[in-house]
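A single protein chain has been removed from this complex, and every other one stays in its place.
Up next is subunit A:
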């Protein structure tokens, strides 16, 4: 049987559908106790990867394990891993409660568990309504309720925020974080980093079926580039002074400002003072995490649209 470690492991996973390679040599490990974001643009292979982890799609090569075992060797998989894959897997004329009772029976948990998870996701009052009349957000909540039926150690969610209102997203965020804090494993996919940025501790970023980044979100943040935009009284004098201090990455912007990379604004202001150059305006600029994500994942299905400026200003200046 499984080892109860809560580890989700993808080892050199590859999946080809005919001539299309959906996932190529993908490896990562998801640990318990944290929420891991599985990120990539549409078509990057996220859903295929999650379905390989869950034994729904057979890998062309490589191995996917949960608690050290492939899905089909888990014995009672519903008690080990719960999954929200799409908000579509419901019979429209079955009520929410009956839907949950079907799968409660399959997993082997008491029927009372169905009402409990309904309450947990906030669908208690809709229990006897037919799922066909549910909104997308309600279906997402019911899908989550289904995943929680077996009180699983591992939770896998594919774009769970789809269709949820802002209140629902905030609730989901809190829920997933507290679930992870109980020492469980949460893997959540999204095509928007901003959507999960506040939820996740770890990220796996994939593009074109390959891993682009894998590690703590903080580490990704540290990779962010910073630069200082400065409007000096004498552009040349400041540039010369900075170069004399060994700062080489200086660029003159069309609006007359200097863009200085790899230093902070204090450094630039001190240099200006020593060079006797007045500063009319100065500002630090960061590459937004979402832009960084875009840089990591761009290219797939990209057209020839003008490349957006990856730098975003944090305040009006010019």
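Just so it is clear, a residue touches a chain if its C-beta (ideal position, glycine included) is under 8 Å from a C-beta of that chain, and two chains touch if they have at least 3 such contacts; residues count from 1.
FYI, contacts and distances are computed from a predicted model.
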From "HAD family hydrolase", "Fumarate reductase subunit C", "Sigma-70 family RNA polymerase sigma factor" or "ABC transporter permease", the hidden chain's UniProt protein name: "ABC transporter permease"
Residue, one of A:13, A:54, A:263 or A:292, that touches the chain absent here: A:54
Residue among A:4, A:33 or A:75 that touches the chain left out of view: A:75
Among A:12, A:93, A:178 or A:198, the residue in touch with the chain that has been omitted: A:93
Interface residues of subunit A (partner: the chain not displayed): 17, 47-48, 51, 54-58, 72, 74-78, 81, 83, 85-86, 88-95, 98-99, 101-103, 105-108, 146, 150
